[in-house]
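Only a single protein chain was left out; the remaining protein chains are all shown in position.
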Amino acid sequence: MTATWKLEFPYRRSVGPVIGAFLTGLRDRKVVGVRTTGGHVLVPPFEYDPDTGDAVGDMVDVGSSGVIVHAAWVVEPLRTHPLDRPFAWALVRLDGADTPLLHALDCGSADRAGPGTRVRIRWAAETTGHLSDIECFELET
Amino acid sequence: MRDVAIVSFAQAPLEQSPGQTETLMLLPTITEALAAVGMTRRDVGFTCSGSADYLTGGTFTFVQMLEAAGAWPPISESHVEMDGAWALYEAWVRLQHGDVDVALVFASGRASLGASLRETLTFQLDPYYLAPIGADYVSLAALQGQAVLARDARSEKDLADIVARRYQDAVGNPNAAVSGSTTADELLAAEYVVAPLRAHDVGPAVDGAAAVVLVAGDRAREVCDRPAWITGLDHRVDPHYPGVRDLASSPSTKIAGERAGVSNGGVEVAELAAVCTPEELVLAEALGLGDDVAINPSGGALVANPVMATGLVRIGEAFRQVHDHGKQRVLGHASSGPCLQQNLVCVLEGPG
Partner (left out) sequence: MDPVQFMSHHTAVEYKIPEPSLLTIHFGEELAKGRIIGHKCPQCGKVYMPPRGYCPLCVVETTEANEVEVSNAGTITTFSVITPLQYQGQEETEDYVQATLLLDGADTTIMVMRMDGIAIADVRMGMRVRAVFPTAGGGAASNSQLIARGMGLGDAVDHWEPTGEPDLTREQIAEHIL
């Protein structure tokens, strides 16, 4: 048995207008992305275009459902993972977005998380303006 | 540009006395690296090291490591909160100034002191979009693995084949935490950790320390019978968030390889810092490595991952290919960040 100690920092981070718009959207149970000068919609939104480095344009509402791009089944979750039972990490391209969002998918078994599967956001009971306002993804029935 | 060569490489033994301190793992390693070329710490003009305090949770832990380097009388030194391969890059830049000829580079880390390396390394991630969901490096590597397997008709057997080859390559490497004979079928029988990765698809994290000596100009030939000249050195970065990248490819590695001149003559050996099996496939493709290139003859990072020294060790092993095994053109690679976000490529050439 090994004794452990914990290093803790309670950070309070400023989020700025772009990430702030995304988190404000989550608090209202909607997803907001940002349009690049090239016309792509980035979700989650970034303050600059990762391809060109350009400043980004307007915020854009996208859907709360989308398709799995890639998924990886977690056999034994870490305590820091969003769910405490086996789940799939899923990169999900929400309707209207050009880039996928990463979160946990609660789907019961690995074989139900194939690329192309449609999923939707399961919103947390209470939202505060944080990524955890998305409790996880679930299969769209 | 000044010609700079690697003239020496030393690694701390895997077996250490119980509770051995990081400083005492490093001290003899540095002494050994310098002594191999007839030098002492007094011959060093610039010292640069790589480590990450997050591994032990001790603030400014790296400052204690300077006692292993010998900091009295005061020395000219620098430190990067990165793998030691980046300390080597900084040392190479420093030697270009022309006023000093010898640089000591070292790296160390005690990954074993973290309760969970997967949790600890999550702190290097985007604090808004990745850290809050605890997306750890194994999970992210697994997503990259899914992307890799989704194309080119690659299968999990390809991943297992890599493991089997590296374990075999590692036989005789005293710094390998795992080695020996096994088959893809035996490996594929194991449970997933995060699919498609099984435990053996992730290099075992170990405590470690490594040191490299760089010498510029003719002095390199005076102290070393077969120096490995750094003819290419480049570092590129991809975007951080996995969703905006094609995880099955590595543009940063491709560019770094081109800028380091990998294809100006090809390489005989490539030591790649692939901690997870899919990374080896991605890196080999990005660098344009054909079947004629020996990949990770040391076993690579799949047989031991001395976190914060892994990349420096790859470059050190590449040096050994030139110095001990008579190779003429080789490369060492280092990586940092999720899913091979940052990549450094170092091309070494023998005297001919």
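Should a chain be cited, it is by its letter among A and B, assigned in written order, with residues numbered from 1 in that chain.
The rule we apply is simple: contacts are C-beta pairs under 8 Å (C-beta built on N, C-alpha and C of every residue); 3 or more make two chains touch, one makes a residue touch a chain.
Everything numeric in this text was worked out from a predicted model, so none of it was measured.
A.B. asks: For the chain not shown, which residue from B:119, B:158 or B:285 touches it across the whole complex?
C.D. replies: Only one of B:119, B:158 or B:285 touches the chain omitted from view, namely B:119.
A.B. asks: Can you work out which residue in B:68, B:107, B:193 or B:331 touches the chain that's missing from view?
C.D. replies: Residue touching the chain left out of view: B:68.
A.B. asks: Quickly run down the residues of chain A that touch the omitted chain.
C.D. replies: Within chain A, the residues touching the omitted chain are 2-15, 19-21, 23-24, 27, 129-130.
A.B. asks: Give me the chain B residues in contact with the hidden chain, please.
C.D. replies: 17-21, 23-24, 27-28, 31, 41, 54, 56-57, 67-72, 110, 112-116, 119-120, 123, 127-128, 131-132
In the analysis below, only the chains that are shown with their structure count from here on.
A.B. asks: Approximately how many whole Å separate the CA-defined centres of chain A and chain B?
C.D. replies: 31
A.B. asks: State the interface residues of chain A toward chain B in the complex, per the touch definition above.
C.D. replies: Interface residues on chain A, with respect to chain B: 4-5, 7, 11, 13, 15, 19, 23, 42-44, 46, 50-51, 70-76, 78, 80-82, 89, 91, 99-104, 110, 115, 130-132.
A.B. asks: Note which residues of chain B are touching chain A in the complex, please.
C.D. replies: Residues of chain B touching chain A: 57, 115-116, 118-119, 122, 127-130, 132-136, 139, 142-143, 145-147, 150, 191-197, 239, 241-244, 247.
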